[in-house]
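Below is one structure, written out as structure tokens, with a few remarks after it.
Missing here is one protein chain; the remaining ones are kept as they sit in the complex.
Right after this comes chain A.
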Amino acid sequence: MAAYLEQIVELKGHTDRVWSVAWSPTGKVLASCGGDKTVRLWVPVSDANPSEWICTHVLEGSHKRTIRNISWSPDGRQLSTASFDALTGIWERDESGEFECVATLEGHENETKAVSWSSSGTLLATCGRDKSVWIWEVTSDNDFECLSVLQEHTQDVKMIMWHPTKELLASASYDDSIKIWREDDDDWYCSDTLEGHDSTVWAIDFDKTGEYLVSASDDKTLKFWRCYYPNNQEGIVTVRNEPKWKCVCTLSGYHQRCIYSVSWSKVHGCIASGSGDNTIRVFKEDEPSISSTLNGISGTTTPNFSLVASISSAHGIADVNRVQWYPTEEHSDWLASAGDDGVVRIWRFVEKN
């Protein structure tokens, strides 16, 4: 089976490197942010013609430094921004369709590097160079109350990501580790530390079940981690009745420089990675072999992933900083990417039998 990525459209407008892109929960809007301290919102001109897009909004003026990361609330009404100016911005769409900065969250000592909304929309997490992860509760009227400041990472926290359904948070750090955070009776604590990468972990993403996690690192590998619950049938030892995350697969040799981003499609399960070697790669899980299925051990064997498609020079000579799959069935084959060339691109992932 052959597969490939073809470009649908390139979106130009940013005047500096683009650090991140984020599809709104319904996929109707693509947001991008970067070194020019703005957020841009992009939509296709018509549903019939996905090769023509316009920039409908430029959100600017609230951050004094680079906007590193953006995240939509699950209802798509709010957008949050993490900036090197140490602030997290909350933007809300009003009735006329305009976006207004309705709150700025202060607390981090310096660069805020990522922000993420929980699936329920009631929690927000931020992280930054001050090595901390903050959990915020979203109360009514755009009031955000800090519930917890988690300081167990020993270096910058590069990224955070909520579990797709549970109130469980994963964080990736310059200290080469990933940490899993859970809540017990209003107390947030680190329930597991995932060690194995040899350098900075830049990005993480869950699969749709939340039982697997993929991580991307400066060590040029992708690692897949699986959650094992207490008394699991595989006999993986768990501590203090906490689930234990174990690395079940490492993909190396596919990127020649740091991997900055990874996205796991919640629709079709393919994994895309973007790297400082200018390439985007797409991986797919192998079908379990017939013999293992016959032996009735499918599902308990360790997964393996194969490269199915690549684009070299996805952003010309520039690093690929972020990739993200379209969130819903409608255009699940679309992948957005952000590059150091200041351009956002949308690709179509084509699989041919």
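Methods note: contacts are C-beta pairs under 8 Å (C-beta built on N, C-alpha and C of every residue); 3 or more make two chains touch, one makes a residue touch a chain; residues count from 1.
Note that in this section contacts and distances are computed from a predicted model.
For the chain omitted from this view, which of "DNA-directed RNA polymerases I and III subunit RPAC1", "10332_t:CDS:1", "KLLA0B13387p" or "Small ribosomal subunit protein mS33" is its UniProt protein name?
For the chain not displayed, UniProt's protein name is "10332_t:CDS:1".
Identify the residue among A:44, A:89, A:276 or A:327 that touches the chain left out of the display.
Candidates A:44, A:89, A:276 or A:327; residue touching the omitted chain: A:276.
Which residue among A:42, A:84 or A:162 touches the omitted chain?
Answer from the full complex: A:84 touches the omitted chain.
May I ask which residue of A:14, A:40 or A:68 touches the chain that does not appear here?
Spelled out, the listed residue whose C-beta touches the missing chain is A:68.
Which candidate, A:40, A:57, A:108 or A:129, sits in contact with the chain we can't see?
A:129
Kindly note down the residues of chain A that lie in touch with the hidden chain.
17, 35, 65-66, 68, 84, 110-111, 113, 129, 156, 158, 174, 199-200, 218, 257, 276-277, 317-319
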